[in-house]
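Notes to accompany the following structure.
Removed: one protein chain of the complex. Kept in place: all other protein chains.
The block that comes next holds chain A.
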Amino acid sequence: MTQRTAIHAFRLLVLMGCSAPALWLAWQWFYGDLGVVPGEAVVHFTGTTGLSLLLITIAFSPAFRFTGWVGFMAARRQIGLWAFFWLVAHMLAWMGLDQYWDWPWIRREMVELPYIRYGAAALLLLVPLALTSFRRAQQGMGRTAWHWLHRLVYVSALLGVVHLWILTRADYLLPSVFAAVLFALVVFRLIDAAIHRQ
């Protein structure tokens, strides 16, 4: 397999991997397999998928550094946009399926509940990243500025983990896994930066 084919195959794999959960969710919804409160199940599923993909997006850089394989860089924008898509879906599912588009309550929850605020901030931070994810934006901004801006992904992921952590009631297994992965990614990023500075 040539380098080009391998990259194409990998990008196709990312496409399938990131869209398959949507098909699965639609299937479950259609057949009524999402339990007694399907809206809640959709909110949880989209959020977990979105945050997982966001962490995987961040992990693509170290994966490239370790393996030297450019496929990771070639698919990074795509998976980042998928993460954004899932997190937007998460917000819409919360607004529509959990809050039933009840705007006064949506506003009230945003004002009163810290975890909603953290989640909203995490998503808001991703908006400029999604908007500047295209090559032309990257060129227009200049690489240095673009890289600085896109480091916001770490802040967004951190806010996302905090969001999940504080809404958890007793079982901290899932948020702990997310926190540990994020921690490892940040440590890697700092070490990598230190090495490159030398």
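Just so we're on the same page, a contact is a pair of C-beta atoms (placed from the backbone, for glycine too) under 8 Å apart; a residue touches a chain by one contact, two chains touch by 3 or more; residues count from 1.
Operating definition for what follows: contacts and distances are computed from a predicted model.
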Name the chain not shown, per its UniProt record: "Multiple sugar transport system permease protein", "TonB-linked SusC/RagA family outer membrane protein", "Biopolymer transporter ExbD" or "Protein-methionine-sulfoxide reductase catalytic subunit MsrP"?
"Protein-methionine-sulfoxide reductase catalytic subunit MsrP"
Which residue from A:Ala6, A:Ala22, A:Leu167 or A:Val186 sits in contact with the chain not drawn here?
A:Leu167
From the listed residues A:Pro114, A:Pro128 or A:Gly142, report the one that touches the chain absent from this view.
A:Pro114
In terms of residues, what is the contact footprint of the unshown chain on chain A?
35-37, 100, 102, 105, 108-109, 112-115, 166-167, 169-171, 173
